[in-house]
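Handing you a structure now.
Our next item is chain A:
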Amino acid sequence: MQPQNGIPIDYYIWLAAALFTIGVLGVLYRRNAIIIFMCIELMLNAVNVLLVAFSTYLNDAAGQVFVFFIMAVAAAEVAVGLAILIMMYRNTKTTDINILNRLKW
Partner candidate 1 sequence: MLTVFLIFFPLLISVLLLVLKPAHAKVWALAASIIELAASLFVAYSFDKNGGLQYFVNVPWIDSLGLSFYVAIDGISLLLVLLTTVLVPFIILSSFGHQYEKPSTFYGLILMMQMALVGVFTARDGLLFYLFWEAALIPIYFICLIWGGAERGRITLKFFIYTLAGSLFMLVALVYLYFLTPGEHTFNIYALYDAGAALGPYPQALIFWAMFVAFAIKMPVFPFHTWQPDTYTNAPTQGTMLLSGIMLKMGIYGVIRWLLPLVPLGVKEWGLTAVIISVIGIIYASCIAIVQKDLKRLIAYSSIAHVGLISAGIFTLSETGIQGAMIQMISHGILVVALFFIVDIIQRRTQTSELIKLGGIRNAAPIFTTVFIIVMLGSVALPSTSGFVGEFLLINSLVQYKFALGIVAGLTIILGAVYMLRSFQQSMSGEANAITATFTDLTGHEKLVLYPIVLMIIVIGVYPAPLLDISESAVKNIVEIYSNYSASVK
Partner candidate 2 sequence: MTLNLFYFLSFLAVLSALMVVFSKNPVYSVLYLIITFFTIAGHYILLDAQFLAVVHVIVYAGAIMVLFLYVIMLLNLNRESEPHKSNILKFAAVICAGLLLVVLVGSLKGTEAIVQQSGKAGIGYVKTLGEVMFKEFLLPFEITSILLLAAMVGAVMLGKSEKTNDTI
Partner candidate 3 sequence: MQLTNRSKLVVKKEMNFWERMYLPAILGGVMITIRHLFRRKSTVKYPEKTREISSIWRGQHVLKRDDKGAERCTACGLCAVACPAEAITMTAAERKKGEENLYREEKYASTYEINMLRCIFCGLCEEACPKEAIFLTDRIVTTDYSRTGFVYGKDKLVEKVDDRIDVTKRQTLAVQEFKQQKQLSHNK
C-alpha cells in the first residue's frame, strides 16, 4: 500500500506501538510520580500519531478531530494532576517529594 507521502501505514503503527510501549515502560519503571505522569502523556501522544496517520490514510478527518479531544483531555488532566501534586506539596510543606512514594505497586 503506497499512500500519498510514500510511507506505509505499518511504519506508523510500529512507531506508535514503540512510543506507547516506552510510555508504559516509563510508568512501570520509574517511581517518580511526575515522570510517570509524563510517560502517560507520551502514551497519549503515541495514540495521537497513530490517529493522525489513520486519518490521513483513510482520508477521514474524524481521526484528526478526535486528536483534538485527546489534547483537550490531556490538558485537563495535566491541570488536575499538577494541582494534586501542588496540594500534596502544600500539605507536607517540604520540597521532599518522597511523600509520593507511598504509591507502591
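For the reader, a short list of remarks on this structure follows.
Basically, a residue touches a chain if its C-beta (ideal position, glycine included) is under 8 Å from a C-beta of that chain, and two chains touch if they have at least 3 such contacts; residues count from 1.
For anyone wondering why these and not others, all candidates are chains of the complex that A comes from, given by their letters.
Owing to the predicted nature of the structure, the values given are computational and were not obtained by experimental measurement.
For chain A, the touching candidate in this complex, among 1, 2 or 3, is 2. Against candidate 2, in their complex, chain A makes its touches with residues 1-15, 17-26, 28-32, 34-35, 37-39, 41-42, 45, 48-49, 52-62, 64-65, 67-69, 71-80, 82-87, 89-90, 95-98, 101.
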